[in-house]
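Take a look at this one; I'll ask things after.
Here the complex is missing a single protein chain, while all its other protein chains stay put.
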Amino acid sequence: MSVSLVEVSLAAFVILAAIGTAIFRDVMAAIVVFAAYSLGMAVLYTLMLAPDVAMTEAAIGAGVTTILLIVTIAKTNRSSAEELIEVIHWPAVVVAGTFTAVVAWTVFEFPTIGSDEAIAWSNPSVTQHYLTYTYVETGVTNAVTAVLAAYRGFDTFGEAVVVFAVGVAVLVVLDREVFT
Amino acid sequence: MIEAVADRLLYFVVAVLLGIGLYMTVASPNLVKKVIGVNLMQTAVFLLFVTLAFVEGGSAPVVSQEAVAGRHASPLPHVIVLTAIVVGVAVTALALVLIIRLYVGFESLREDVIQEVRRND
Partner (left out) sequence: MSESERVRQEYTQSPIILTTARILAPFVLTYGLFITFHGADSPGGGFQGGVIIATTVYLLAFTFGVEPTSTWVGHRSMAILAAGGVIIFTGIGFATMALGGNFLEYAEFVAILDLPENEVVKWGMEAVEIGGIAAIIAGVVMALVFLTAGGYGPERGEEP
């Protein structure tokens, strides 16, 4: 597939925002840049034909996570920042760079993005089954909802209960589980 | 070579983002920034999944009412990412709450200071 200009500029934006998150010394600045990063990511998901995921990322990554981080900073302390940029930790750069190089090296084994040999598409008994029979079997046209609640309902049940369990765990950690 | 890279551009973005996230978790002494780093790695993995589901010339996975296989992005990775994002924010919230609890005890968010205080006790 040929890459479009939109895709390249979004990729550049996302990487720059990630670098900004890593090197800003002020935690508040890092949080704000991270919110921008999440929004860029949401647009990238839309470009990759995943509107459901993009919506969730925009609401949760850019909204809820940012607010929770800000509230945490307000409850603790915001590290004083004379310099704008953090001192770069070179051993960690070497480790992360090696990791990136190894991961990037494996990428050439992947089929190209969006081709018919792409991993999800080349397995006709899964993806094509969902796309073909979703309406016949579940009566909805949004295949994501169908897989979420019907085909893989038990999985989703687990996920929802995990969120509930986190709510309970937060109460316990903060020692506020007493109910009036 | 350039062709091969351009065809897999987003996979390389994923690799770079994983590296940046790893750098943040390893190098930053601030616990909140470590949590942000873990979040960054998480979104990189989500991008990998969403990119795997992409199909060229397709459309979003909202299918027609007839039993014909149109050309749509695969819904299965989308579902996995969708639930993973929600669970991810829940786990992030738990980590942040643990950080608040640590701050009550140690009056610091820096990993090295906390270790210093623990050694002196």
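By written order: A and B. Residues from 1 in each chain.
By definition in this document, a residue touches a chain if its C-beta (ideal position, glycine included) is under 8 Å from a C-beta of that chain, and two chains touch if they have at least 3 such contacts.
Only a predicted model underlies this, so the values are computations on that prediction, with no experimental measurement involved.
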| item | value |
| --- | --- |
| Omitted chain's touching partners, listed by label | A, B |
| Touching residue (missing chain; options A:Thr100, A:Thr127 or A:Thr156) | A:Thr156 |
| Residue of A:Thr21, A:Ser38, A:Thr76 or A:Thr132 touching the missing chain in the full complex | A:Thr76 |
| Footprint left on subunit B by the chain that the document does not show | 60, 62, 82-83, 85-86, 89-90, 93, 96-97, 100-101, 104 |
| Contacts of subunit A with the absent chain, listed as residue ranges | 51-52, 55-56, 59-60, 63-64, 67-68, 71-78, 80, 135-142, 144-146, 148-150, 153-154, 156-157, 160-161, 163-164, 166-167, 170-171, 174-180 |
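Keep this in mind: only the chains that are shown with their structure count from here on.
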| item | value |
| --- | --- |
| Whole-Å gap between the CA centroids of subunit A and subunit B | 4 |
| Residues of subunit B touching subunit A in the complex | 4, 6-24, 26-28, 30, 32-33, 35-37, 39-40, 43, 46-47, 50-70, 72-79, 81-83, 85-94, 96-101, 103, 109-110 |
| In the complex with subunit B, residue positions of subunit A that touch it | 1-3, 7-8, 11, 14-15, 18-19, 21-22, 27, 30-31, 34, 37-38, 41, 44-45, 48-53, 56-57, 60-61, 64-65, 68-69, 72-73, 75-77, 79, 86, 88-89, 92-93, 95-97, 99-100, 103-104, 107-108, 110, 112-116, 118-121, 126-128, 130-136, 141-144, 146-148, 152, 155-156, 159, 162-163, 166-167, 169-170, 173-174 |
